[in-house]
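Below: one structure, written as structure tokens.
With one protein chain withheld, the remaining protein chains of the complex are depicted in position.
This part shows subunit A:
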Amino acid sequence: MSETVPGKDGPRITQPVTQATLVKKAAPKSDYKPADVSPQRRVQRSFAVRLWSIRHSRLLEWFYSRFADMFLLLHPLWKGIGYNRVEGPIKFVEKRVKGFMFDCRMCGQCILSSTGMSCPMNCPKQLRNGPCGGVRANGNCEVEPDMPCVWVKAWEGSRNMVHGDKILDVQKPVDQSLRETSAWLRVTAQAAAAREAANAKTGASA
């Protein structure tokens, strides 16, 4: 089986038809095509909530800083019960809340504040440092043509935020061993540890 495809240098060349070509041809451009779908993709057609969150990134930034403070205030409670024991219920809530608001993928190391409230794990390439070179002229994704590029939106969202320039920081690669863990609790535990270390330092010097 073979077909002719336009060669880049003019003359037509003959190539065998691959399974992928057949799948692509079987459906019109707008239809769901398994060949065009990344494994990370959810069965989802609407990005309305995600886009709302990005439009209101300033509000969410303000809200999250209050929320993080509250979580830190509750540190004695978490410590009392045990971080391991609260992990389960907190994760349950976090996954659903962030899942609804941002289409969160539970990478466990949330950087929404640095990415204009647009979750970078929704990028089919899971880029955490900015858009790839394949963004379409209309601002949509190269891999998923009907999805607005996560990073185009992230840049828009970050422009509304007070600390929006955090988008310019270079992010470390994802630690896959932290998947499906609560980022809220980790941030709180780290902040508490930092606070205690600072207190110990000032206590020692006083």
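By our rule, contacts are C-beta pairs under 8 Å (C-beta built on N, C-alpha and C of every residue); 3 or more make two chains touch, one makes a residue touch a chain; residues count from 1.
The definition used in the following text is that contacts and distances are computed from a predicted model.
UniProt records the chain missing from this view under the protein name "Methylenetetrahydrofolate reductase", selected from "Methylenetetrahydrofolate reductase", "LLM class flavin-dependent oxidoreductase", "Hydrogenase-4 membrane subunit HyfE" or "ABC transporter ATP-binding protein". The missing chain, though absent from the display, is touched by one residue of A:L51, A:M101, A:L127 or A:A192; that residue is A:L127. Contact with the omitted chain, checked across A:L60, A:L112 or A:C149, is made by A:C149. Residues of subunit A in touch with the missing chain: 6-10, 18-20, 23, 35-39, 124-137, 139, 142-143, 149, 151-152, 155-156, 167-168, 170-174, 176.
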